[in-house]
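My structure is below; once you've seen it, I'll send some questions.
Note that one protein chain of the assembly has been removed; the remaining protein chains are unaltered in position.
Take a look at chain A:
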């Protein structure tokens, strides 16, 4: 893409509102984005399981492991990679927390 117009950062929520070990779905310009706080690091993914598009915020987060509620597919939230099965991955977005504690997401 490379187009600067698409390289947009969106303020989505305050980092203080996303506890460690918690996840939350937010809407970014019509796209449902899953935010995950693991040990203080925030990650952003498309809020759909790559298997059959089930919303991941329905699932269960236990340490690094996110389990989709549909068919119990498991992902590592720190890498987005599938753990079971291993031959799949979450779609990740760039994500950062700015100086005033706001989580920013770039759909890129």
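The criterion applied here is as follows: a residue touches a chain if its C-beta (ideal position, glycine included) is under 8 Å from a C-beta of that chain, and two chains touch if they have at least 3 such contacts; residues count from 1.
The criterion applied here is as follows: contacts and distances are computed from a predicted model.
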Missing subunit (named according to UniProt) among the choices "1-acyl-sn-glycerol-3-phosphate acyltransferase", "CopY family transcriptional regulator", "FAD-dependent oxidoreductase" or "Ferrous iron transport protein A": "FAD-dependent oxidoreductase"
Touch criterion as defined above, residue of A:15, A:69 or A:97 at the omitted chain: A:69
Positions on chain A contacted by the hidden chain, ascending: 19-22, 52, 58-63, 67, 69-72, 84-87
